[in-house]
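Excluded from the complex is one protein chain; the other protein chains are retained at their positions.
Chain IDs A and B follow the sequence of writing; residue 1 opens each chain.
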Amino acid sequence: MNLLVWAVVLLPLGLAFASGLWGAHQRVRPLMFGLLGAFTLALVALWASGEEPVARLGDLLAGEPVNLRWTGPAAPLVVAIYAALLVYIGRTLRPMEESPPASLAIVLALSSMAIAALLVDDLLARVIALDLVSVTVVALLTVHSPASARAPALWHYVPLRVADLCFLYVALQLWRGTDTPTISVALAGAADHPRGQLLAVTAAALGAAWIKLGLPPFSGWLMAASRMRSPARLTAAAFGPPLLGAYLLSRLAPAFAAAGPAVGIALALASGFLLLWGIRNVRRGADRAGTLLALHGALGLWSGLTPASGLYILSFVPVRVVILLLYPGTDAAPAAATNQAARLVDRLGHLALTAEAELEAGIGRLTRAPEALGTHLQRAHRGRLRENLLWALLALFAILLTLLVGAGGAP
Amino acid sequence: MTGPWAPGLVLAPALLLVASAAVLLRPGSARRAGALSLLAVLLSALPLTAAWVGRRCDVILWAPGTAEPGGTALALRLDGLSIPFVANLFAVSLLAFWYALGYLERVRRPEWCYSLLLVFVASMLGGLLADDLLLFLVSWEAMLLASALLLVGWGEGPRASAVTLRYFIYSQGGSLLLIAAMAWLAHTSGSTQPEAAFRAIRHQPLPVLQSLGAMLFVGFAVKMAIVPVHGWLPDAHAIAPMPVTILLAGAMLAMGAYGMLRFALLGLGPAALMPLQAPLMALGLVSQVYGAWQSLGQRDLKRFIAYSSVSQMGYVLFGIAALSSAGASASVHHILGHGLVKSLLFMAAGVVIASTSRRRMSGMAAIGRLLPVPALSLSIGLAATAGFPPLLGFHTEWRLLLAGLEAGHPLLAAGAFAAPVATLAYALVLVARMMECPAHEPPAPVAAPRPMRVSTGLALALVLLAGFLGGPLGRWIADLLPEMEAVL
Partner (left out) sequence: MNPMPAIVPIAILGAGSTVVYLVARVAPRRTSLLAALTASIMAAALGALLSSGPPNRVPSIVSPGEALFLEPGGCLIASTALVLGTIVALYSARYLALDRHPDRYFPLLLLMLAGTVGATLASDLFTLYLFVVLTNGASYVLVAFRRETETAIEAGFKYAITGTMGSMFLLAGIALVFRDTGSLSLPMPAAAPGTGHQLGLGLITFGLLVKAAVFPAHTWLPDAHGRAPSSISALLSGIIVPLHIYLLVKLAMALHAPQPALGWLLTALGAGSLIAGNVLALRQSYGKRLLGYSTIAQVGYMCLAFGLGMALGQPEPIAAGFLLLVGHALLKGLAFLAKGSLHLYYGATTLNDLTDLGRRAPLASGLLSAALLGLAGMPPLPGFAGKFALLWAIAGLDSRAAYAVAALFLLGSLVSLGYYLPLIGRLLHRAPQTAPGHRHSRWIHLPMVGLAALTLLLGVWPWPVWRMALEAARFLGGW
């Protein structure tokens, strides 16, 4: 059984290596399709049986053992990921839907990371997996950009990393609360945190999920992903960061419950804003797929507050795959968001140089002060001997005064 | 004398000093001098390795003149705190000297350059091993003198003298504070041995201890290039020849952190330093963000990497300011990682500069295609800096952030989560630039000297290895460091 869990995570990775080596061959993709299809059926059987095998990874990070755990909530999601993979490979079997070979490898790696993120039971390991998912998504976006737009596509990583950092904050706070990084234990003790800390944790979790679900103003990467012509969009936009964001929120339900009504109010306001944004975008007609995906993801914001969101999570991946199939990608010029990022960085850089110059000028003034003082004193020294002697006589008066006062004071 | 292999502690710096004189004896080729220097570094690492493998080697006393009350001794010591720093020093020195075999082939008077480099390394080693306040101060000043002579003698560009003057004055300003603090310590406690001295002043009133702590922190912060006393670093790193830059960034900045840990944190104890915690954490944060922000705008490749050091030292100060064992061990781990990663970055940058004769950031376009291995090294180094798992930066990043959260200043700790974003931004600037397509096709690159390329490869391997072994490495360091709380 444990071997099965290992296989769940490592099979796509192995296939990624295989495609890297032999991707050009004609038979590779049908073979993969067949293999994955059979494996998916096996997983469905495992899900139905209700068993929960565990595979031990060792104690890599913080001295605590890290495991891969096939849990009840995660099982359907893993099956959905495999199903989506099947759809993707199925699409690439047709000659007109060719993708570069690197794309297949990256998609398989992405699946592996996403499954690992769902199954691993250690907070830090989950953070690592989330980060790897983000990197893989960005790699996918980069590979599918034209050569001139590749470099700017890298900037999509920034918001995803911010999301991962927010999640790192959540993870570290949960870890501190129960002194163990194992997720189940940490989550069970989540409600015991002091109120302020709980609010901070929920805010951070919402922030992380917001970005991962591709909601504005961080929708750049999601729009870029949904605009891709290649079927790879079926994977990145469907079960990449968005799924993980929604899953994260659903698991944090106990914390959300204990945080109080403020969270609910904030979410209500946010939902209203998102609805307006969505309607405006759909009416404009651009990026339909991306907008619908974002709106679908927005529903996931509530999965923390409404624990009866099982159906939503179960249907998450299939719904998104359907949306992506309905609205194909257009490969329009994707560079708007990233050019903005690059321009912002440029402006910050110029500002930095100005600040540095100002600092240098200030310090320069400070260091030239002794020399300026010297120049002033030098003028006093240019006098003739007579004047110098007169200055010296000042000292005489000071001495006499001091001695007389001092002697007068002493008994 | 305690511990086996005790004489090794004296042998190591002595060997380096002897080698520095020996190199001058035969002013022949640069190759000979370089090979001799590299051999000396390797040989002097041996007795120390023997001393620390398995067990620690504690106090070593070599005291020709302890007759005076408050008189100093030539006492050396290798303990849990110094072992990671010594390891860092030797790793960085090994890389720097190997690199120098290729880099210093065509400078004038190479034997003097190697000699001064050996003196530089010896002085840093002396500072790490010193178990006496005066010996530490002498090593500290010798470090400054050696590095200043290297900068003024072999610095590139017409501004070398001005930059060296500035570096000297900044450093000496910090040193003067340290001298004053240690003179006070020596007089009040009646001893110049750090452990004994700090134990003797434990009962002093808290404000006195805090002023002492503040002086020590500021004095060492100058050497660590914390904002706002960081002004010497970018220029010094930019004009220095690459081996010197590697040593400055990889090893000398770590000396400031060592001083803070040994004297301020271990010496005075966390309890006495509590009021200083918030300002220090804030300073660390400011350094992190300011250094990263400045990196964004730099137009010269070496200055770009230099400002990244400022930012990384901010992380280290943040960890030290957490005033706990976890924070201290995270800082030490970060310093070890920073030494390797910064060496890799500078070495790869040097290979790029040597191959394409281009130092401006704007000239880095298409390097990804023309020089794939150096570009990959730069990218991995930057990814490690930005905290990308499973490379080095990630391991220390979460440990530092955790230590910050435990420190009890929630706003500052939350602010520390913003710094990695800034770090990522400047990392992406260079990576994106390297992937760009330039307007016109750049000329074909020349091959850089072989030792430079080989040592860069070695550095890359070390960075990857240290990254994958991040967990065990962190645990090893946490075991080595003495307990902070027990210092009370």
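Observations on the structure shown:
Assume a residue touches a chain if its C-beta (ideal position, glycine included) is under 8 Å from a C-beta of that chain, and two chains touch if they have at least 3 such contacts.
This is a predicted model, so every value here is computed, not measured.
For the chain that is not shown, the touched chains among those present are A, B, taking the whole complex. The residue from B:V10, B:A35, B:V107 or B:L165 that touches the chain not shown here is B:L165. Among A:G50, A:G285 or A:G406, the one in contact with the hidden chain is A:G406. Considering the full assembly, B:L145 is the residue among B:A87, B:L145 or B:V421 that touches the omitted chain.
Of the listed positions A:L3, A:A45, A:A147 or A:L385, the one in contact with the omitted chain in the full complex is A:L385. Within the entire complex, the positions of chain B that touch the omitted partner chain are 65, 68, 71, 134, 137-138, 141-142, 145, 152-153, 161, 164-165, 168-169, 172-173, 176-177, 179-180, 183-184, 186-188. Not every partner is drawn; the one left out touches chain A at residues 367, 370-371, 373-375, 377-378, 381, 385, 388-389, 391-392, 394-396, 398-400, 402-407, 409-410.
In the analysis below, only the chains that are shown with their structure count from here on.
The mean-CA centres of chain A and chain B are about 30 angstrom from one another, to the nearest whole unit.
By the touch rule above, chain A contacts chain B in their complex via residues 59-63, 124, 127-128, 131-132, 135, 147-148, 150-152, 154-155, 157-158, 161-162, 165-166, 168-169, 172-173, 175-176, 196-197, 200, 342, 345, 348-353, 355-356, 359-360, 363, 367. By the touch rule above, chain B contacts chain A in their complex via residues 169, 228, 231, 293-299, 388-390, 394-395, 398, 401-402, 405-406, 410, 414, 417, 420-421, 424-425, 428-429, 431-433, 435-437, 471, 475.
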